[in-house]
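Could you have a look at this structure, given as structure tokens, before my questions?
A single protein chain has been omitted from the complex, and every remaining protein chain is retained in its original position.
The block that comes next holds subunit A.
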Amino acid sequence: MSQTTAAPPKGASEGVVEGGRSEERPPVTRPRKPRDWKMVVEIIAFTAPALILFAMFVVWPMLKAVQFSLFRWKGFGPLVDFVGLKNYISVLSNDVFIGALGHNLFIVVASIVIQLPLGIAIALLLNRKMRFQGILRTVVFVPYVLAEVIAGVVWFQLLQPKYGVIDSMLAVVGLQGPPQGFLGTPEYALWTVMVVITWKYLGLAIILFLAGLQGVPEELHEAAQIDGASWWQTQWHITIPLLGPTLRTWAFLSMVGSLQLFDMVWILTKGGPANATTTMATFLINEGTKRSNYGIAGAASVILFVIALTMALLYQRFVLRRDHATDEPKEKSR
């Protein structure tokens, strides 16, 4: 978007609308002063509702989280008990929170490691000409559309120890689920949550990759095949690299989502058993609502935010950056 800095001064360009080669067009001539003033009013009028809403319900609560984090506050009376960074220290020295952070990082990594190869493989499969393709693409997306709560409740029932269908299916092949159920056993709980998350979100990966595959020109495949490349070679050396931007952006969305995971865990395990599935989000909700430790919840929020922001910026800096070089032409083509 560097073109804005290079844009001609306001008076010359105003009125000429953005999007494409406006500089080349003769400017529509109009008296300068009243227009400028009118434009400012219009800009303010158009953006004000969104800005006010955003400021009130996104920015203000964020700032409040920072404020809360510096006080000991149970939700009653004024904020007077200033404790400085004490809440941060107690959050960061809390084993449950550190465990939660570990779980979040596990989910970030596992989501990518599991869903990326599976998603690519299935997307390549569904991209071939085959019957029922449209139906398949719809079906794959169904879990993503379900509310996390609804998916969670269904899976909770399926995973019930003994009476759940999963256990009884295992019994058919002679296996036995853990006596406390997969969700009730600390060693299995997080992995089980991971399986449900994969079920829920794999469809999103597939659909996005399929959309990305639409952008891979067929000519390249044909050229590779004329040169004698096999189907797999073509996919590996041509399709997947060209899918790069889509994959990187998906991974980014997946990371951000994994860091703030709440609904599914809350429904499946409430963070248990023995905090085996706590995430940073369930930790802070627990502190904030169940125990009314607003200061601790605030500090946990700020830490979660800093972690998410750091990851996002690092990812932006080292991974997404190379996609941005192609931003401008892409924007025009869309």
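Observations on the model:
Following the convention adopted for this analysis, a contact is a pair of C-beta atoms (placed from the backbone, for glycine too) under 8 Å apart; a residue touches a chain by one contact, two chains touch by 3 or more; residues count from 1.
What we mean here is this: contacts and distances are computed from a predicted model.
This figure omits one chain of the complex; the name its UniProt record holds, of "Lactate utilization protein", "Pyruvate dehydrogenase E1 component alpha subunit", "Acetyl-CoA acetyltransferase" or "Thiamine ABC transporter ATP-binding protein", is "Thiamine ABC transporter ATP-binding protein".
Note that of A:70, A:91 or A:140, the residue touching the chain absent from this view is A:140. Summary of contacts with the chain left out: across A:192, A:246 or A:277, the touching residue is A:246.
In the full complex, subunit A touches the omitted chain through residues 1, 4, 7, 10, 13-20, 22, 25, 28, 38-40, 42-43, 46-47, 49-51, 53-54, 56-58, 60-62, 64-65, 67-68, 75, 122, 125-126, 128-132, 136, 138-143, 145-151, 153-158, 160, 163-165, 167-169, 172, 199, 203-204, 207-208, 211-212, 215-223, 225-226, 231, 242, 245-246, 249-250, 253, 256, 259-260, 262-263, 266-267, 280-281, 284-285, 288-289, 294, 297-298, 301-302, 304-305, 308-309, 312, 326, 329-331, 333-334.
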